[in-house]
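The next block holds one structure in the form of structure tokens; read it before the comments.
As you look at this complex, bear in mind that one protein chain is not there, while each of the others sits in place.
Coming up: chain A.
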Amino acid sequence: MRRNLLTLSTLILILFLSVLSKNLDPYIYQILVFFGINSILAVSLNLINGFTGQFSIGHAGFMAAGGYFSAALSIYQGEKLLNMLSFLPRDLAQGVIFLAFLIIGGLFAALLGLMIGIPTLRLKGDYLAIATLGFGEIIRVAILNLDVVGGPRGFPGIPKLTDITWVALWAFIAVVVIYRVINSSHGRAIISIREDETASESMGINTTYYKVLAFSIGAFFAGIAGGLFAHYLMMLHPSSFTFMRSVEILLMIVLGGLGSITGSIFGAFVLTVLPEVLRGFAHLRLIIYSLTLIIMMLVRPSGLMGNREISFYRLYKFLRRKGIG
């Protein structure tokens, strides 16, 4: 009960802050939106790579699948549904439809995750990485050849429904869902697969089930992130979902620390803000960006947070120790 109250009040605080930030400078506002979307991607990939220990680099594929699916729903079915719900106030009807389309897009990505996960998750390490990489490319190439979603011309005309409150809400849901899964016996089963799959199996854990589960939850939130992305930019193009996009998400979690939720958010923040901060350095930008990552990996190979979480309780204990000692 107390847990849920705490969660609820955090949610209200976050939504309140997001409403306030609507008056911000549009440039800052946009960075905040991308930070939120990147956080969803990073946290969900961390469930697969960091907690389950299954090295996947096809996250952009799931993002594309969810994004295109919900965008297509908005374009082809949005008006019709809006007319059907005309008894509701227009904003509310729009919100309900958007929520449903996002979830359907997420579920579509999760279904793909399930279909990919069952055959490929028996692979390990590098082999799984290559399989997921190939899968991500297949999705992108499939979209390139799908005329209903514009193919190589891109997919314009998506209604602008995403605002910072939607992004904050979904980032919050992603964090809470993954945090709660991890802090249960199900989560310990997932982590034990990362630690030693053989031992995990002989402790009576159905490792295939939990690997596919983690993969699907991760894919679901990547699909949601894709939907938010699509309805923010109002236009999708397959070139947004190349292999480099997957690598960028991977960088966020490696930088933040595999197996740390707060680390993922931090990594998403750094990799969203850093390119913007470095804009002033013009052509030196990419060099500084790469150097930062190299130095980071040399100095702290386990990521900024390792597999720890930022917690107010630990901070409190730390400050007290300092104060007394």
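Everything that follows uses one rule, which is that a contact is a pair of C-beta atoms (placed from the backbone, for glycine too) under 8 Å apart; a residue touches a chain by one contact, two chains touch by 3 or more; residues count from 1.
Convention: contacts and distances are computed from a predicted model.
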UniProt name of the unshown chain, from "Integral membrane protein", "Tat (Twin-arginine translocation) pathway signal sequence", "NADH-quinone oxidoreductase subunit J" or "ABC transporter ATP-binding protein"?
-> "ABC transporter ATP-binding protein"
Of the listed residues A:S74, A:T207, A:S246 or A:S260, which contacts the missing chain in the full complex?
-> A:T207
Residue in contact with the excluded chain [from A:K22, A:R153 or A:R188] = A:R188
Chain A positions in touch with the non-displayed chain are 3-4, 7, 177, 180-181, 183-189, 191-192, 195-196, 198-207, 213, 307
